[in-house]
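All protein chains but one are shown at their positions in the complex.
Order as written gives the chain letters A and B; numbering starts at 1 within each chain.
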Amino acid sequence: MQLFPNTSMRFKFPFVAICLQISMIILFGFFVDYENKLKYLQQTNSSSQPDKFIELYPLFRDVHVMIFIGFGFLMTFLKKYGFSSVGINLLIAALGLQWGTLIQGLLHHRKKFYIGIKSIINADFSTATVLISFGAVLGKTSPVQMLIMVILEIAVFGVNEYLVGEILKATDIGASMTIHAFGAYFGLAVAGVLYRPGLRRRRNDNEESMYHSDLFAMIGTLFLWIFWPSFNSAIAEAGDHQYRAIVNTYFSLAACVLTAFAFSCFVEHHGKLDMVHIQNATLAGGVAVGTCADLAIQPCGAMLIGSIAGIVSVLGFKFLTPFFATKLRIHDTCGVHNLHGLPGVIGGIASIAAVALGVTDETTMAMQAAALGTSLGTAIVGGLLTGLILKIPIWGAPPDQNCYDDSVYWEVPGVEGYNHYFHETGDHRQLQSED
Amino acid sequence: MQLFPNTSMRFKFPFVAICLQISMIILFGFFVDYENKLKYLQQTNSSSQPDKFIELYPLFRDVHVMIFIGFGFLMTFLKKYGFSSVGINLLIAALGLQWGTLIQGLLHHRKKFYIGIKSIINADFSTATVLISFGAVLGKTSPVQMLIMVILEIAVFGVNEYLVGEILKATDIGASMTIHAFGAYFGLAVAGVLYRPGLRRRRNDNEESMYHSDLFAMIGTLFLWIFWPSFNSAIAEAGDHQYRAIVNTYFSLAACVLTAFAFSCFVEHHGKLDMVHIQNATLAGGVAVGTCADLAIQPCGAMLIGSIAGIVSVLGFKFLTPFFATKLRIHDTCGVHNLHGLPGVIGGIASIAAVALGVTDETTMAMQAAALGTSLGTAIVGGLLTGLILKIPIWGAPPDQNCYDDSVYWEVPGVEGYNHYFHETGDHRQLQSED
Partner (left out) sequence: MQLFPNTSMRFKFPFVAICLQISMIILFGFFVDYENKLKYLQQTNSSSQPDKFIELYPLFRDVHVMIFIGFGFLMTFLKKYGFSSVGINLLIAALGLQWGTLIQGLLHHRKKFYIGIKSIINADFSTATVLISFGAVLGKTSPVQMLIMVILEIAVFGVNEYLVGEILKATDIGASMTIHAFGAYFGLAVAGVLYRPGLRRRRNDNEESMYHSDLFAMIGTLFLWIFWPSFNSAIAEAGDHQYRAIVNTYFSLAACVLTAFAFSCFVEHHGKLDMVHIQNATLAGGVAVGTCADLAIQPCGAMLIGSIAGIVSVLGFKFLTPFFATKLRIHDTCGVHNLHGLPGVIGGIASIAAVALGVTDETTMAMQAAALGTSLGTAIVGGLLTGLILKIPIWGAPPDQNCYDDSVYWEVPGVEGYNHYFHETGDHRQLQSED
């Protein structure tokens, strides 16, 4: 009988966090070293040169902004869950980039390895995967559960990326399949296992936006939008490939904005724009063009992919998300299926079409299809197993009536201010037994 | 008789947006291709080398941040118009950068052309022009009207820029005249044609800021301020010119902040600072130094230009904007005349003075004066014609009582939250017939 999840939070969370941090320091001590020219020559299969570090640093930093500001603020749309959105996003990412560095280094080198610019870009990428999944379970999980998800998901992500890149040798430069689709379906699988019928019966008033929380979320949207060309080109081969990755992403995103606005207006029966669509579907073009971003698909081809992604994403929010929540018992808080899942699958299909149209001969249709299948399969199996582990009732998950509410895990500004802000009179910090 | 503008919005806006996007894809298919070394050699008058792409990419991205975050959030100062400010800003920019790429490419090459880094920087620049004009009509126009303005204004902008740069061969590296003054006077001309006497008779309560909307606007101000040196130097000649463009803009902006603060305090009768001045006039130094930014005007010269611009801009907000609204029947929502119009003219005059003082011999006083005159003339004529087209009562413009109110075009968070937020009890979604 666990009467006070917060009391348990007081000891469990610090204990888990400190143990993980100590482990990271020890593992880094054993396995991680600086890169330099001498070491670089000894390490044959390195993919980055020390000289390149400062050249690619601006691209890395753009990705960094996307991870911490972009993902963090995109999730602040919930009126009472802003602290957790930016705060737990930061916590997840801080652990994820340490663990991602280790996992990817060990998978590729299997011994002591050296930190290059691509190591830290890839660490941010593996973190992105967890943050996408976080969107599906936002508001319904505890910080301890998220720390565990970081450890499990990044390990599975590393394995899948190794399969796709090293074994199948498929192309996926902007990671539509390995990050976006993977992260989305992993998160949906976790959300399915953790499904709370109680939340469906009694709709939680906190699962809403308010005027300014929607504006905070637009900070996230816009920084993601602006820097997406850097995301898709950060690890592309220098020269034509990197150039095309930037240009294709730029135009795909621009086209996506117009179709997302058009369909947002069209599907609402008052003909009004829906902020949820604008915050999310305008980014679908960046996801969908990812796999083919560095190929010569032509600017108009990129715009076509972006246009389709914008439409599919809006339709997903309008029709699929409610269907998932009611029929499939999968509740996707941020609609990551529409922003990352479907557009990620479109990205994989687009790459198959690109091979069919003779745009590239560096990969085959079969390998691209296998990469898409592997990513989805690994994600769903990994997500189901992770969900089962997170379901063990010792991680301090919030009771139903405290979902989407910062005050379970955060000191919120004076009751006066907080309640005033949200028109409340009852004590919504009152918690009840969890099991 | 059009009873429900929103019903019409439901079909007109998606129809226009989708048609435009399809046209863009087709036109890109015909005219736009990737740049590469071979093509580059064939295309003699190209101004960018493929190798330069990744070098200039960081400057491009700064400009991108200014367009989407800077302009977008700068306009969120209105308490109930934040969704439209950042949202329609994104829509305008997404269409504008596609159309700007086409117009500029076709004007310079008149056949199939190749996308270089300067193409996408210039596409962002042409978009900036429309966003400046958007500021003058903010809150009084519909999304459909804005899409039409994008198409018309960028075409006129392209012609004017061609005249100034290719025919007059005037210098205007930071585009004080061709972007800032042009965008401002174009917008003022449109605002003059679309003048609504009804809004003057019954002051609209929504045309105000609230505490947090002013803070959101400061996000826009600060990102514009920080990245302005990149804006003024992005297409400057590498080396000394680019270096000077950065340094001059940096010091001009710094000086401008002090004079803007000083005069903001001085002109208010309580001696208090006015957030409108701080949000806008602190940027006037970046506009005003633009034309001369890459010339050897000395850091102290740049500071002098910035100081003057800060003062003129504050005085413009205090005295000219009310005069324009009441006497000239031109209502300028964001005060773009004070941030972009006057400082842009100062920029042109500064360049004439610079030639007179022998700072450069790459241009003449007559050419600079002609460039300023051409920019203002083209802007005003183009703006008047655009205004007449936008006045046709089929574009779903909001009725007077719904100006500056997001709820006409957006689903706003639950009536409870929205009205609470703004102390309202009436149903402000009630619309009346438009014609």
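Here, a residue touches a chain if its C-beta (ideal position, glycine included) is under 8 Å from a C-beta of that chain, and two chains touch if they have at least 3 such contacts.
These numbers come from a predicted model, not from an experiment.
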For the chain that's not shown, point to the residue among A:Lys118, A:His180 or A:His212 touching it. A:His212
Contact with the hidden chain, among B:Thr76, B:Gln242, B:Thr386 or B:Ser407, goes to B:Gln242
Tell me which of B:Phe30, B:Phe266 or B:Phe319 is the one touching the absent chain. B:Phe266
Who touches the missing chain here, A:Val86, A:Val289 or A:Leu320? A:Val86
Pick from B:Phe28, B:Phe68, B:Phe134 or B:Tyr250: which residue touches the chain that isn't shown? B:Tyr250
Residue positions on chain B contacting the omitted chain are 55, 58, 62, 79, 208-215, 218-219, 222-223, 225-227, 230, 238-240, 242-244, 246-247, 250-251, 253-259, 261-263, 265-266, 268-275, 278, 282, 296, 298-300, 303-304, 307, 423
In chain A, positions touching the absent partner: 6-11, 13-14, 17-18, 20-21, 24-26, 28-29, 32-36, 50, 53-54, 57-58, 61, 64-65, 68-69, 72-73, 76, 82-83, 86-87, 90-91, 94-95, 97-98, 115, 120, 143, 212, 216, 219, 409-414, 416-418, 420-421
